[in-house]
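One structure, as structure tokens, below. Some questions next.
Only a single protein chain was left out; the remaining protein chains are all shown in position.
This part shows subunit A:
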Amino acid sequence: MADVDRATLHDRLLGYVRDDLKAGTEAEPLTVDSPLLDMGVLDSVRTARLLAHIRSEYGVRVPPGQMTGEHFRSVAAIADLVLTLRSQAASL
């Protein structure tokens, strides 16, 4: 996948979390700042799916050291993590 900017990444990740991980409701739609952990979206099954999605879609693996609540608390935080990992991979 070619380089991706933050806004596009926000849209795409938001779409994935909303449609594939079934987060948010019509009354309370998901935003990039919605608290994914408090909402209980990221249980172990959906976390595993999300990690697989990040790997296949964005070509980066989240290393164990970065697997913390801080990096997964919202779509915006996940997007930041993906961008950081992609830029690290590119500079190798």
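Operating definition for what follows: a residue touches a chain if its C-beta (ideal position, glycine included) is under 8 Å from a C-beta of that chain, and two chains touch if they have at least 3 such contacts; residues count from 1.
Everything below uses one rule, namely that contacts and distances are computed from a predicted model.
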Per UniProt, the name of the complex member that is left out, chosen from "ABC-type polar-amino-acid transporter", "SufE family protein", "Acyl-CoA dehydrogenase family protein" or "Sarcosine oxidase subunit delta": "Acyl-CoA dehydrogenase family protein"
Subunit A residues touching the omitted chain (full complex): 36-38, 40-45, 47-49, 52, 55, 61, 64, 67-69, 72
